[in-house]
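To start, I am sharing the structure in question, which I have written as structure tokens.
Here the complex is missing one protein chain, while the rest keep their positions.
Read from first to last, the chains carry the letters A and B; within each, the first residue is number 1.
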Amino acid sequence: MLVLAIGVVSIGAGWVSGTTRLVALSVMLVSVVVLVWTAFMGGLETRRALAPYGLLKPGILWLSLFFLAPLWSMFQMSLSSKQSRFDFFPDFTWEWSNYSTALTDFAPQFTRSFVYAAVATVLTLLIGYPLAYVIAFRGGKYRTILLGLVAVPFFTSYLIRTLAWQNLLADSGPVVSLLNTLRLDAPLEWLNIMDNGRLMNTPAAVIGGLTYNFLPFMILPLYVSLEKIDVRLVDAAMDLYTTASGAFRRVVLPLSLPGVFAGSLLVFIPAAGDFVNAQFLGSPSTTMVGNSIQNQFLRELNYPLASAMSFVLMAVITCSVLVYAKFMGTDDLV
Amino acid sequence: MTSAQSSRQKLGRKFINASAVLGLLYLFAPIVVIVLFSFNKPKGKYNIVWQGFTLDNWANPFSKPEFTDALIVSLQVAAVSTVCATLLGTLIAIALSRYRFKGSGAVNLFLVLPMTSPEIVLGSSLATLFLARGVERGFMTVVIAHIMFQVSFVAVTLRARIRGFDWALEQAAMDLGASPRRAFWKVTFPLILPGIIAASLLSFALSIDDFIITFFNAGSLVTFPLQVFGASRVAIPPQLNVLASMLLFGSIAIMVAGLIFESRRQRAASGSSRH
Partner (left out) sequence: MATQKKNSTGRGTPLSRRDFLVRSGLVGAGALSMPALLAACGGGGSGDSEAMSLMFENWPLYIDEETVALFKSATGIDLKYTEAYNDNNEYFAKVQPSLAAGKTIDPDIVAPTFWMAARWIQLGWAQKINMANIPNSKNLRDDLANPSWDAKNEYQMPWQTGIAGIAYNAKTTGRELKSVADLFDPAFKGKIGMLTEMRDTLGLVLMSEGKSLDSIKTFDDAASAFDKIEKAKKDGQIRAFTGNDYTDDLSSGNFAACVAWSGDVLQLSKDNPDVKFYVPEEGGTSWYDTMLWVAGSENGSAVEKWMDYVYDPVNAARITASVQYISPVKGVQDELSNMGGDAAALAEDALLFPDAATISRLQSWGALSEEEEAKFDERFAAITGA
């Protein structure tokens, strides 16, 4: 299985070429035939033992070919250099300078990506927890309907939703007017959330957009973990700790941590790589690394630099996920 | 329990309820805008400022062929990729939940990796591969990309759904003389089918709405989100709001139908178990 996957990856990535490739292909073909043959002809026991691999093979091969191989290809690209401006396929030259450019010239974008994503994650937790809590514990027989209500806004297009926020956050739009009527504009200015009487094209708008768009990814796992909690347990805790907040802190919260963990990953990861919110709701001073990758890849044709940035983004996210998993004391990601 | 405490508790309860309601309002705010502006009557080509009420947009929702065609392309991509991904993902989920075998941990990790990589990394790396291999980007590459992220999704969600499935049922069927194939199709499959349907519907929705990965791998193909993105640089016609509202109401209808179906099934199941 593993050998097969490696074989596919290497062919996909163009590691091997010419005769080696033919040999590799035939080896793979033979191994597939052998597997199928043993599966059909072998005894019941061998068939049992091989069954899971047979079931896994197509999906895993697909992921090897179109997930792993591309990563390798991108890694090669990140170390390539362009020979001329419109050179359409750069040469592999161990060009490490792509990484230093990515990290120096685009440091602000990287910083913003991680800061905005982190803030958005915290906000989704603050907004999503009460919602998930109420649905799980007070929803009664309307639970499914309430949960459906939460999901409904996300059945329209992601882009259209974000564009609608442009309307809502406009300088003369409903949100700003509401804040002004409530006399909240001055404190918000002081907190640097509003800038000169506006919300649109500020970091707050970008973070708000991220929070909105990834909210269901927080609510659903939270709900799943809260729903599993036995209400009788909460009642018992109430008797034990006498206050609701005590019961919540010592029983409900710890039991819902897996949901918090899963939810925050599901929000943080896509938010850190997003460029739609920054493009629609932000300004030139709020661009995130996704905007830069998109721009370098799809406009400037600088594939090596875009690849280097993608790789750094992925590396940072993977590391932080691992650290976070250790910190939360859970290794079960799903 | 003292009365002060209980009143504080009531207050806390109210506070939590209120924040949940506020949360729901927040979720629906942009939806209101989308639906509202589908009734707008712009004088020029810009649907930005409220000009007046009209039903014309709803009478001719398909009068902007570029949006309708893009929607059709998106539906096709989603249909093809969802079928493939559901097949591949279901096989993986069954393998993982039914068998204990060497390397299952590694497979688990491998499955989660695409879900823990930002879309922009998945999209740009796949595009790099296609560039390196000289593959022209278009319908096929978009389908390939969608299957890639859907497989993980289907496998992981379905595995979670059938985690508690009692595989002994299948064994029992075989003990009663059913062939393994018959046992699977007659016993196991009907029981895990709702999970498969749920996972595939969700992955269908993911495919329809995918923008970032598609953006990198579409070449000259224009899916619905790409068309919206292109048009957003100029002007979004009110017909788009109509299409978006239709998508919204359509999915609500599917959801409600699903709920009714589920509750009937449960009622029927509880009814039959009583006998």
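Here, contacts are C-beta pairs under 8 Å (C-beta built on N, C-alpha and C of every residue); 3 or more make two chains touch, one makes a residue touch a chain.
None of these values were measured; they are calculated from a predicted model.
Visitor: Which of the displayed chains are touched by the chain that has been omitted?
Guide: A, B
Visitor: Considering the whole complex, which of B:Asn108, B:Ser124, B:Thr188 or B:Ser232 touches the chain not shown?
Guide: B:Ser232
Visitor: With respect to the chain omitted from the figure, which of B:Gly23, B:Pro42 or B:Gly89 is a touching residue?
Guide: B:Pro42
Visitor: Using the touch definition up top, pick the residue from A:Ser256, A:Asn291 or A:Ser307 that touches the left-out chain.
Guide: Considering all chains, including the one not shown, the answer is A:Asn291.
Visitor: Tell me where the left-out chain touches chain A, residue by residue.
Guide: Touching the chain left out of view, chain A contributes residues 65, 85-86, 88, 105, 166-167, 170-173, 195-196, 198, 200-201, 282-287, 291-292, 294-301.
Visitor: Determine and list the chain B residues touching the chain excluded from the picture.
Guide: 42-46, 48-49, 51, 65-66, 68-70, 72-73, 76, 79-80, 83-84, 131, 134-140, 143-144, 219-222, 230-235
Operating definition for what follows: only the chains that are shown with their structure count from here on.
Visitor: List the residues on chain B that touch chain A in their complex, please.
Guide: Per the touch definition, chain B meets chain A at residues 1, 5, 9, 12-13, 16-17, 19-20, 23-24, 26-31, 33-34, 37, 48, 87-89, 91-92, 94-96, 98-99, 101, 103-104, 106-114, 116-122, 124-129, 131-133, 144-145, 147-148, 151-152, 155-156, 159-160, 205, 209, 211-212, 215-216, 224-225, 228-229, 232, 236, 240-241, 244-245, 247-248, 250-252, 255-256, 259, 262.
Visitor: Chain B touches which residues of chain A in the complex?
Guide: Result: residues 1-2, 12-14, 49, 51-53, 55-56, 58-60, 62-63, 66-67, 69-71, 73-74, 76-77, 88-89, 127-128, 130-131, 133-135, 138, 144-145, 148-161, 163-165, 167-168, 212, 215, 242-245, 265, 269-270, 272-276, 280, 290, 293-294, 297-298, 303, 306-307, 310-311, 313-314, 317-318, 321, 333-334 of chain A touch chain B.
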